[in-house]
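Take a look at the following structure, please.
The complex appears here without one of its protein chains, the remainder shown in place.
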Amino acid sequence: MAETILFVLMAMGALVGAVTIVAARNPVYSAMGLLGTLFSVAVLYVLQLAHLVAAVQVIVYAGAVLTLFLFVIMLIGVDKSEDWDEKLPYQRAFVGGLGGLIVLFAGALTVFGNFDWVPAATNTIPEATNGTIQAIAELLFTDWVLAFEATALLLTIAAAGAIGLAHHRTGQT
Amino acid sequence: MIVAAGWYMALAAALFVIGALGLLLRRNALVMFMCIELMLNAVNLTLISAGRALNDLNGQVAVFVVLVVAAAEVVVGLAIIVAVFRRRATASVDELSELRG
Amino acid sequence: MGVIREFIKGLRVTGGTMLRTITGEELVTTEYPKEMRQKPPRFHGRHVLNRYPDGMEKCIGCELCAGVCPAKCIFVRGMDNDPENPTSPGERFGFVYEINMLRCIFCALCVEACPTEAITMTHLFEMSTTNREDAIYTRETLLMDEKGGVPHMFPDDELADMDELAVADGWVKATAPSGMTSYQGVKMWQGTPGPGDWDPEPGQSELDARSPTEDDDG
Amino acid sequence: MIEITTPDVSWIAILPELVLALGAVGVLLVEVQWKPATRVLGAISAITLVIAIFFTFLQWAQAGDALEVGGLDELVAFSGMIVMDGFAVFGRFVLLVMAGLGLLAGWRLVERLNRRGAEAIALVLLATTGFSIMVASNNLVMMFLGLEIGSISLYILAGLTEEKTKADEAAMKYFLLGSFASAIFVYGVALLYAGTGQLEILAIRQFFTEFIVTRPAVILIGLALIIVGLGFKVSAAPFHSWAPDVYQGAPSGVVGYMAAMAKIAGFLAMARILLTAVPQLDDSWLPVIAGISALSMLVGSTIALVQSDVRRLLAYSGVAHAGFILTGIVGGATTGMLFYVTVYSIQLIGAFAVVAVVSGPSSSGSSIDEYRGLARRSPALGAAFAVLLLGMAGLPLTSGFVAKFGVFSEAWANGYGWLVIVALLASVISFAFYLRVIVAMYMEETEEEGIVVSLAARWVLTIAVAGTVLAGILPAPLIDLAADAFPL
Amino acid sequence: MSWPEFGIIAFRVVVTFVLLLVVTVINVWAERKILADMQSRIGPSRAGPWGILQTVADGLKLFFKESVIPRKVELGMYLLAPFLAIIPAFLIFMMVPWGKPFMIGDHEVALQGADLNIGLLFILAMSSMAVYGVVLAGWSSGSKYPLLGAVRATAQAISYEAAMGLAMVAVVVFTATQGEGGTLSMAEIVERQTGTWGDISPVLSFVPRWNLFPQFAAFAIFLVAIVAETNRAPFDLVEAEQELVGGFHTEYSGMRFAMFFLAEYVNIFSMSAIAATLFLGGWAGPTFEGSLPGLISGSLPTIYFLIKTYAIVFIFFWLRATLPRLRYDQLMTLGWKRLIPAALTWLVISTVAIGFRQFGAPWS
Partner (left out) sequence: MLTWLIALPVIAAAIVALVPGRVKELHLPLGVALAVLPLALAGYVFWVFEPIAGYQFVQQAVWYEPWGISWSLGIDGVSMPMVLLTAILVPIALAASTSITRRTKEFVVYTLLLEAGMIGVFLALDLFLFFVFFEAILIPMYFIIGIWGSDRRIYAAMKFFIFTAFGSAVLLAGIIALAVTYADQFGSASFALSDLMNVQLSTGAERWLFAAFALAFAIKVPLFPVHTWLPDAHTEAPTAGSVLLAAVLLKLGTYGLLRFNLSLFPEASVDAAWIMGTLAVIGIIYGAVVAIVQPDLKRLVAYSSVSHLGFIVLGTFALTSGSLQGAVIQNVNHGLVTGALFLLVGMIYERRHTKQISEFGGLQKVMPVFAGFFLFMIFASIGLPGLNGFVGEFLILIGSYSTLPALAIVAAIGVVLAAIYMLWAYERVFTGVPDKEENAALSDLSIREISLLAPLAILVLVIGLYPNILLDKIAPSTEAVLDHIEEQTEFVRPEPGRLGDVLVAGGDHE
């Protein structure tokens, strides 16, 4: 029961946040929408016993990523409101059409498709220890050790690259 | 009472679609970028929900990888956006039109 | 490691200060209205117009003070003495004397300019008023009576320590050589409540006799 | 006491990547510590690449041995993260060679970047690492990770120049659409995971052999999203819109490398997923791939016709080539595709090396007018470019022809005759725009002075032209290699 | 969930909340008083004995003051920002155990808002949320000084959070030596710090088993990081008065300003409490059960906790009195080039050492 209520609430939160991202004229409001979505999704993770992921989600996304976003928004001037005149003709119509198509497709799948989200599921009850740090760490440092190391590489690239990109060139404005 | 994984994944799908459409619709590089983050979030939600339904931890571990990727993308992406801004003082993709055929 | 040593040094300063403050050793704050601090000898407070011991006014209405005032806050008009009943020992006396305390910058140039030491400054500084008119001190307010008192805005206020009026600004003593040989070594200005009591001015010859390093200013 | 589970580590499976990553970090550190001449960094990267290539030989031998004794399990390393099959090793080898060529082609850019040159070198090596992981990965998330390592390096490379305006713009567009593609790809992975419960490619195949999925909608959608995501990366129509802008705006020194890398890895990954993981579903994906292929070829060729900028032209031709290469996947075999990807990459890097020479290593844009009379200004350069363009066009005696022949044959044999005919039509259309460049070079005159071709560029062009011609005349060794390099 | 359990939870939350409010009131006064002492002044002295009711008076004043809303603000965010600032501040403290659990009947009452198995991560998450209040306040004010403050706040928060997290990680890894596996639960971390180091050497049997001793470097790093995280001097660039008027809250007044003010002091206390919990053993200490009346020995842990926390809070004040504000580049240099490398180095060193202790040398 509690899960259902929370799910409904958080799903609404996530959706409202998502729509805010897209619809808000001011990027700051978009960022806040994203924040809302991130939080709601984090709660949904908790509901699904993924506590660690939920915490990391908030720390990394909300704590670092979105803060960076805000920083850049502030840095490059928030006062510039976006030009809502569509420069590409048909772009909006195209997006609308695409959206409609997806909705239709989804509707058709739900109604006619005899559709199953997780066809491979074995209907076992998930273990309560699934979300614990120990369980995840066990996997992360054995089976996924290569991926783990590769993420280190990725972060190195990101750091080095960001420095290279943002580096001020002398003699240029 | 347990909510079926399908609901979570449907929510994720909705988020993903909103993100994708937003990316196509908006012209502000930052907002577009946020839409990408939204999409990655939808991915994470899908992975976790599927992982729970399958009683498989790999889904959760995969989320960590996606998270790190998202973080790295943000670092680079924002660096690029800032670099562009330094030249143009705009974050609108529409105004980036030096490249034309 | 130098940084850390400096850092600790800094912490020691503040920490030590705190301890000393708590013990009252280094507490510099005085709870002002409750306890007053001794003012420095050269404190510039409000002006007073002095009298000779015989009760004659020192001011001769020469307007030098008004002329020298950088803030142009002094207004003086002299008047001929009534030969029968002179107000001051000279020909003229200060008939009108006003100082706008709102403009005054308490520089004491008027005191220096005064040829007769008529105007001096006291240590009294509580001069708040409730309207601008009251801030203009007139001859009546400034002039001492025989007992060395002057009228004050809030004579009964606990803040207004009227004893301060008795302390003159020490600056008067430091300057104002007379320049006249006949006054050499004469203790001229005694008995004035404001300026207090001090040693006679040394004469030129005595000044010349001193070594130049001791005292160079004229 | 905590009990420690030791991870399953197989060094040989990742030796080349290890060497590359170390080399890249080494370059950065050496730069920071000693600030040496650029040449030293070049030497370091060259040594790195050579060692890495040497290790690919080692892996090749090992993979062959394992196949002979049937020890297929030996090829799967790191608990199923990585496979060391011939396909991966071949892809790695090609990537490494392209990285070498790309570095040579971009060498002038590196030199002009001064201190940041080290960064460019390191990024090239790191991108290679990433794509190399991608082609070798057996785990879809690992593949995504490799893809991102490579892609992010490329985004940065696209913006790494001293002439900034257009490069920044290119980097931004590349970044936004590239990330979009990555997100789509990884969502596809997530859905595939939801559908099959597996993240490993071989396990997914196993799953399909063991179970019959009655309601595979999620799997199919996931697969479609994976195809779309990779389609973006390899700039197949209708997901190509970023390619022209990026190719035009990014510093020409690295464009060839960027394009080649993304294409090689993208196609190899696509082939691995489609042909290894879900061959049972080919009824569903074959028509889709064929459609994308046909559309790419037609769109690429036709739009390229009206381009006035050589880079955009090459970009659209790249779209067309993506279509051609996809016909190889439609053919259901990897030989032709591998061969095609290899030779096309060489041509691409060579072509962009020419662009870099003609319009400067860090410039953006290169109007076709700049090529007017190139054959007079520098006959060797013009000839090299002509050969490369003709190779791309697929004229006989160049590698392009053999490549096209190979993929078309495969597609025809797999029952996609109509696709081959479309492809041939597209090739004919593509002749027209390649010839436009040749026309400008050979048949129009200019007063401009001769061009100095740097030594590095000469090497690149020599290798590229030699490769194009040799693989066109004597394709046998390369095709044999490609034929041996099938995915596990 | 039975009613007693629910009641216990409600009790825990409410009491924690109230404790935090009370402590904050004292904190504000204490800071003013201590700063005054360090500057040879007296400090607040009028309201109440020793001016101790000064904060209450200030609060009342702010509460009744008119809340001016400037014309150019982004209203929604402007109104939201103070709450965004204050909520994470309170939530962080919910993780801190501030006394020894005791029993009512057969229900255990933990003196802690909530005990999560990912408590430390929650703290990290919330502390990273804290910056939003500042940023949004600065941005939504529609004024340049607050905006500058906001920009500084973001950069600063990100920079020092990393160091803070790394210092925490070192502690978490260390906890593995004190029990079965590492833990992120705050209550568990405290539990593992009870007792003394007597088992290592009898000489140390009077030294409490605090993490401070083995993890002294982490403590130093953590201390610096939390000062920066809470935007306190010398890292108070966010509200550098000399440059930015009032920083991010320039345009705020009245109750809204009070909320920022409150959030700042709550944060100081929470962070100090976390530091005390992580490194100084939280409420751990001798309770002399049996020899003292039950009530006293029962409240001793809370007193220990408060003492330890206030020791760190005092450091906050001390630093503010001592150090001049850093320049912005110095701030960044310190964060990225000193603190994070130091934290990383320490993490590696301590992890290797722990590894040796736990598993022996790799070659043996």
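All chains are identified by letter, namely A, B, C, D and E, in their written order; residue positions are counted from 1 within each chain.
Here is the rule we go by: a residue touches a chain if its C-beta (ideal position, glycine included) is under 8 Å from a C-beta of that chain, and two chains touch if they have at least 3 such contacts.
The structure displayed is predicted, hence computed values, not measured ones.
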item: Where the missing chain makes contact, among the chains that are shown; value: D
item: From D:V32, D:A61 or D:A476, residue that would touch the chain that is not displayed; value: D:A476
item: Selected residue (touches chain absent from view) among D:V420, D:A464 or D:L481; value: D:V420
item: Given D:V40, D:L435, D:I451 or D:L470, the one touching the chain that is not displayed; value: D:L435
item: Hidden partner chain, touching residue among D:F144, D:Y371 or D:W412; value: D:W412
item: Residues from chain D at the interface with the omitted partner, ascending; value: 390, 395-397, 401, 405-406, 408-409, 412-413, 417, 420-421, 424-425, 427-428, 431-432, 435, 439, 442-443, 475-476, 479-480, 483
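Here is the rule we use: only the chains that are shown with their structure count from here on.
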item: Neighbouring chains common to chain B and chain C, by label; value: none
item: Farthest chain relative to chain E (centres taken as mean CA coordinates); value: C
item: From chain D, the most remote chain by mean C-alpha position; value: C
item: Chain A-chain B separation of Cα centroids, rounded to whole Å; value: 5
item: Inter-centroid spacing, chain E versus chain B (mean Cα positions, whole Å); value: 33
item: Touching two or more other chains - residues of chain B; value: 9, 19, 33, 49-51, 53-54, 58, 65, 69, 72-73, 76, 80-81, 83
item: Of all residues in chain D, the ones touching two or more other chains; value: 141, 145, 148, 152, 155-156, 159, 164, 171, 194, 197
item: In the complex with chain D, residue positions of chain A that touch it; value: 109, 113-122, 138, 141-147, 150-151, 153-154, 156-158, 160-165, 167, 169, 172
item: Chain C partner contacts - residues on chain E that touch it in the complex; value: 34, 36-42, 45, 318, 321-323
item: Chain D residues within the chain B interface of the complex; value: 141, 144-145, 148, 152, 155-156, 159, 164-166, 168-173, 175-176, 179-180, 182-184, 186-187, 189-191, 193-194, 197, 199, 244-245, 248-249, 306-309, 312, 364-365
